[in-house]
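Structure provided below as structure tokens; questions to follow.
Removed: one protein chain of the complex. Kept in place: all other protein chains.
This part shows chain A:
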Amino acid sequence: MSMAAVETKKITLRTADNHEFEVEEAIAMEFSTIKTFFDENPDASEDTIPLPNVTSKCLSAIIEYCKSHLAFRARETSSSIDEQVRTYDEEFVKARDNESLKELILAANYLNIKALLDMLNQAVADRIKNKSVEYVRRFFGLENDYTPEEEAAIRAENEWAFEGVDPDDD
């Protein structure tokens, strides 16, 4: 195989704040939304693809994630690789504050990147697991829209009216 530089196809993405990112085709194909577009239109013109719902901060993080995971997948599967993937994912999530996590989730949903979305959803779930009602409200920026009577009624129902049951295997 010749070592001459092979032009890997690059795709340009433009974010909501008008930054342009040039990524290799392989990475862009990790975004199912973009992949579907190219699958359905193999000879689509190679204009810059606008991503009006993604900020540059999010996109650069997502591109980093996809790059790393592509590299992991290229290597042979083994338990040590799995361990490295886990560590990478943990680090990816750890440093981010709640707001950026949510932004990333929306972006990953918009771009339809399943693995990243699942990972981020789990990360948010871990952050609110077993936390109090107030904490959860603050995390999501939600207001309590119950009147005191309504709230008391729900509490009574939760206490007296039913019991959750783990369903048997379906």
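The rule is short, and it goes like this: contacts are C-beta pairs under 8 Å (C-beta built on N, C-alpha and C of every residue); 3 or more make two chains touch, one makes a residue touch a chain; residues count from 1.
The criterion applied here is as follows: contacts and distances are computed from a predicted model.
Set against the options "6-phosphofructo-2-kinase/fructose-2,6-bisphosphatase 2", "F-box family protein isoform 2", "TBC1 domain family member 19" or "Sorting nexin-2", the UniProt name belonging to the omitted chain is "F-box family protein isoform 2". Listed by residue number, the positions of chain A touching the unshown chain are 16-17, 33, 36-37, 40-41, 43-45, 47, 49-50, 52-53, 55, 99, 102-103, 105-106, 109-110, 117, 121-122, 124-125, 128-130, 132-133, 136-137, 140-146, 151, 154-155, 157-158, 160-168, 170.
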